[in-house]
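Here the complex is missing a single protein chain, while all its other protein chains stay put.
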Amino acid sequence: MKKLINDPADVVKEALQGVAAAHADRVRVLTEPNVVVRADAPVQGKVGLVSGGGSGHEPMHGGFVGMGMLDAACPGEVFTSPTPDQMLAATKAVDGGAGVLHIVKNYTGDVLNFEMAADLASSEGVEVQAVVINDDVAVQDSLYTAGRRGVGATVLAEKICGAAAEQRRSLAEVADLCRRVNANGRSMGMALTSCTVPAAGKPTFELGASEVEIGIGIHGEPGRERRELAPVHDIVSMLATPIVEDLPYNSGDSVLAFVNSMGGTPLIELYIVYNELNKFLSGRGITITRNLIGPYITSLEMQGCSITLLKLDDELTALWDAPVNTPGLRWGV
Amino acid sequence: MKKLINDPADVVKEALQGVAAAHADRVRVLTEPNVVVRADAPVQGKVGLVSGGGSGHEPMHGGFVGMGMLDAACPGEVFTSPTPDQMLAATKAVDGGAGVLHIVKNYTGDVLNFEMAADLASSEGVEVQAVVINDDVAVQDSLYTAGRRGVGATVLAEKICGAAAEQRRSLAEVADLCRRVNANGRSMGMALTSCTVPAAGKPTFELGASEVEIGIGIHGEPGRERRELAPVHDIVSMLATPIVEDLPYNSGDSVLAFVNSMGGTPLIELYIVYNELNKFLSGRGITITRNLIGPYITSLEMQGCSITLLKLDDELTALWDAPVNTPGLRWGV
Amino acid sequence: MRISYGQASDWVRAFAGAVADNKEYLTELDAAIGDADHGINMNRGMQAVLTKIDAGAQPDVGALLKTVGMTLVSTVGGAGGPLYGTLFLQMGTSAAGKAELSGEDWAAALAAGVTGVQNRGKAELGDKTMIDTLVPAVDALREALGEGAGLGDALARSAAAAETGMKATIPLVARKGRASYLGQRSANHQDPGATSSWLLIRAAAQTFAGSGAGHDAQ
Partner (left out) sequence: MRISYGQASDWVRAFAGAVADNKEYLTELDAAIGDADHGINMNRGMQAVLTKIDAGAQPDVGALLKTVGMTLVSTVGGAGGPLYGTLFLQMGTSAAGKAELSGEDWAAALAAGVTGVQNRGKAELGDKTMIDTLVPAVDALREALGEGAGLGDALARSAAAAETGMKATIPLVARKGRASYLGQRSANHQDPGATSSWLLIRAAAQTFAGSGAGHDAQ
């Protein structure tokens, strides 16, 4: 394992120290338990937005704390859901009297820990609602399973709900909006390489020199299917077809297209993916009216990409365009 | 070679098509020859800023085209300096009557091609100045060699000169400022892995499972020294010591610290690097007053990082803080 | 034939030791169908538990188990943290105020813990989770005690049932937790949580058998 780290046990702690040193203008980093909080939290009268999850997905979530997006993020160990005490501390730190929304990715660990935290916060008198994001079409959904994973739509939900919260919308409204983003967003990802959890010290899976995993999540877990490497034209079709057919996205729809690097795939390849996606969608009469291209929800140094589509209307578009000022996403200010 | 591409020969072309499709609000992409131009170019009365270089360093340079930064970028083939006809087309496209500055990284190919282009542009009546960036302390400087490479300081020069050009400073002033950024900036990089030029199809060099290259450039070339992997604490000291001793940066100095990913190193590691750098500099009485952390001048999918320091004064700080609106760097607007 | 505070805490220590010894193994099982952290997470948690219980004795067995649960909840994370945390918290509630446990107390506490895990995680038998180890372990324990077996025997039968349950996860297609994302590809792998749960049950059989609760000590 070659990484720019000291001790695998200190990865999260030292990365958070780096974040604290780099972005003191926008965030504070609490320790014991670890929470990244907006510098001016709690914002009185504003719904507080809290998310969290395992580390290793940077900039998500800590890099999305700031004006117009999250009020706090709870970083767990690498690929490990954070604990309820972190979520409780975050919830209390951002409660400005208008309640707190927990944006939870659908993983058993995240869901259970956030549930425990919400119980604790409620018992301390903080109004909490939780929305679970589950946009990954690679996973067969069923009442009898853990359901679909939450992936790329999480980033979009955090941005859009963050904008709505800045407008002082109510907790119920922001939660509804979050469900709306989730309902209109779909994702699918693929890997060219595995990644190495620092504490594990070796790659989570092994891929042959010309193999790829289709339908991966963001935790280095194997995907739905292993297959031979193909031209990106075909890869995009493998990812985008199940996405557009699932919701479905139809001719005439406007979408936000989010082409995400899993961490190790550089921008030059992402733009080629975007080019193929644009052609794929045009061919179906779907128009990309907004886009996001880069490493935003990553899986350590994994090479690969994911595609997320979000069906847009005027309101979602306006909220997407609203100012945001976080270390990971910034415009309009 | 596993990459998200179609044909290696089409990498640059298709990535540019992706850029054109994604960022039509801010840039236009010309073909034959390839140039990325600010959408509203030429801006009358403003010095035009042109840079360029091989592709594979994204977002540099094409991602830095837009208000407050470059007016045009010339993308060459992967790791190959662009050609004079690209630079000539760019220069003519951005000439708003106040002259054009060529920001050139010190590589023989870039220097020679930009020289030829400047001759051609001058002969067509466009006033051109060129500034060569050579901030890489890994390379021993000498009158009898090609001198130092231009690396991380290029990004900072493009941002700072872009802000000055927006203020309608003269070509001579913007060129002077560019030389000042270069004079006050120093960089050094390292690699954990090699990278694969698409057309070559295999890694440029091979590194053992616990080897790193210290003092690399941005073209997958071997560095000054191969050594055993070390904790990031030591790596940062290997990179930062020659940097601070070269200029030198002294106790009491304020600096911009730029921690850059070579493309394949994820943000979580960069923040650990930043944390170590912050401690290293604090220990010498040097204060980081601005920072930039992320993949901005990359070497395809190479894992590794580079550190760039720029000594700041009030003017450089204000120009750094000025609004910028490019696909790769955005704030204040 | 009663479980003292010391024995209960020895059990916790034995489980911590087994987790530490099997850290890589559990993580490898999790790499195959999950995210390669189960051993790392459980070990981080159990090391924190050791630090906690080394720092001073708790008032009684119930308090001890609650402390273990609280510590796991706040140090493990992932699915394992709330699930094992709940297991110990509910065991602690069941054993609240008791300075020592009879065999029936132990069985009742374990059953309460497992019910807690089921309430929290909503997994059924056959979903390929730790439930596939824990439910047979509780059932066998109760059955043995009901048949009048000594605690040592009952614990041995419980551990055997746990092991069978653990191994039975191998052919299953996961329906809960992260492994469920793999669909059919989750088959032919032993579930990591079922494996750590077997270590827990086996530690009880070993710890309590080797002391006053041993099967000859009826």
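Going in written order, the chains are labelled A, B and C, and every chain counts its residues from 1.
We adopt the following convention: contacts are C-beta pairs under 8 Å (C-beta built on N, C-alpha and C of every residue); 3 or more make two chains touch, one makes a residue touch a chain.
Because the structure is a prediction, the values reported are computed rather than measured.
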Interface partners of the hidden chain - shown chains only, full complex considered: B
Which of B:S51, B:T83 or B:T154 contacts the chain that the document leaves out: B:T83
Touching residue (missing chain; options B:A15, B:V197, B:V212 or B:V232): B:V197
From B:Y107, B:Y249, B:Y271 or B:Y296, residue that would touch the chain that is not displayed: B:Y107
Residues of chain B (touch criterion as defined above) contacting the omitted chain: 33, 54, 76-85, 107-109, 112-113, 115-116, 136, 138-140, 142, 144-146, 149, 197, 199-200, 204-205, 217, 219-222, 224
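Here is the rule we use: only the chains that are shown with their structure count from here on.
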Chain ID, smallest distance between chain and overall C-alpha centroids: A
Geometric centre distance via CA averages, chain B-chain A, whole Å: 29
Centre-of-Cα separation between chain C and chain B, whole angstrom: 55
In chain A, residues with contacts to at least two other chains: 78
